[in-house]
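Here's the structure, in structure tokens; my notes come after.
Heads up, one of the protein chains got dropped from this complex, but the rest are sitting where they should.
And then chain A:
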């Protein structure tokens, strides 16, 4: 895996925290290589990434602990380069090479 010279793929890192790593083989950091455009030719965005993670990276079949009704389930924060994805356009954000995407479940214990 790696960014090809003609830019056909985008290499990013995806992190899981707050217990979500459990769904992804207990591994906190993953290097992910995505096609630069989706099947309809649009630049790859967060919706594509979330679907990709569910199909390719998730080891645990309990998808509903990550995605509910096709959206990230309540109680999970999504950070794009350490900023709340709300500041970046949420699911419509178009991924850039070397982006870091963090999924972290909010905690309530104490």
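Everything that follows uses one rule, which is that contacts are C-beta pairs under 8 Å (C-beta built on N, C-alpha and C of every residue); 3 or more make two chains touch, one makes a residue touch a chain; residues count from 1.
Here is the rule we go by: contacts and distances are computed from a predicted model.
The chain not displayed here is annotated in its UniProt record as "Rhodanese domain-containing protein", chosen from "ER membrane protein complex subunit 3", "Adenylyltransferase and sulfurtransferase MOCS3", "Rhodanese domain-containing protein" or "Isocitrate dehydrogenase [NAD] subunit gamma, mitochondrial". Residues 15, 17-19, 22, 28-29, 59-62, 65, 68, 73-77, 79, 82-84, 86-87, 102, 104-110 of chain A touch the missing chain (whole complex, contact as defined above).
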